[in-house]
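A short write-up of the structure that comes next.
Just one protein chain is left out here, and the rest sit where they should.
Moving on to subunit A:
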Amino acid sequence: MRPALLNVGLTAIVLVAALLSLAVGPAGLGVTESVTGIVAGGSDVGAIILREIRLPRTILALAIGSTLGLSGAVLQGFLRNPLAEPGLIGVSGMASLGAVLLFYFGVAGSALYVLPAGALLGALIAVVLLLVLAARSNSTLTLILAGVALSSLAGALTSLVLSLSPNPFASYEIIFWLLGSLKDRSMEHVWLALPLMIAGWLLIALAGRAINALSLGEEAAATMGINLSRARTVIVLGVALSVGAATAVAGAIGFIGLMVPHLLRPFTSGMPRQLLLPSALGGGALLLVADTVCRVVLPASELNVGVVTALIGAPFFLWLVVRTRREVA
């Protein structure tokens, strides 16, 4: 498929999903009212619900989904490994740990910025550790191994905090947060996370050449004018900034970063760089839909979006894997 056609098609899907996301909610406001409410402003209840509750949620779902799709695509290209995803290099695990520690000490709720700041700090520590560990060798394999080790460590420490948790309420809060959710997010969350995510996206976009060249291996790329250590730094920083910010406001949302690039790769020329924009759009659309589904299926208690992405994602992904294997065989 032509790249432009794919991107236009995905943009259309994103727009429809965004409108649906704005239109669905317990207050029962339709698409027309939603759009007029946002555009015209006003102070009636409907307009306030839209601006204060649904709009930030829609923006965050789009931005976070895009972040996860984009990060998955760039990591798969960089590591030449179809199993790579943002969780793999340990950034989301460390961000979760940072947030969970704040829950443990009971300060998570003291101000809006505390929890995201903790998560960002966790992500930052992950990046510094990764760069220090991986800088010693030029191999991308070292980066994967360091990431896996970091993820496991973060997971173990999170479990430790959970089991040492002082009261059941704190444990419940931690578990809920770990499942990932976009419920009750405000424009403050948007202003906190969006600039960091955009900075991360820009860094990732700089790595397009490098991931194209790396599809022929590190030796070839290194002799094709690619500065591998700079590419690695740019990619790790970009992924960490954007995924760290995403995890900071929405908790851990799995599967999008792994699934979306796979889903879209057959529609591209196979060049890793050409997969970046479609994966960002596809990730955004997927998280918008998943988050809307959460609100519709169980309106009263509301499912966690992380649960929904995994529930939709895992079986679908399995089907995809089985199908492509059969085609190859």
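The working rule: a residue touches a chain if its C-beta (ideal position, glycine included) is under 8 Å from a C-beta of that chain, and two chains touch if they have at least 3 such contacts; residues count from 1.
Here is the rule we use: contacts and distances are computed from a predicted model.
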Choose one: "ABC transporter", "YeeE/YedE family protein", "Branched-chain amino acid transport system ATP-binding protein" or "Menaquinol:cytochrome c reductase cytochrome b subunit". The correct choice is the protein name in UniProt for the chain not shown.
"ABC transporter"
With the missing chain put back, one of A:171, A:186 or A:215 would touch it. Which one?
A:215
Determine and list the subunit A residues touching the chain excluded from the picture.
77, 80, 209, 212-217, 219-220, 222-227, 265, 269-272
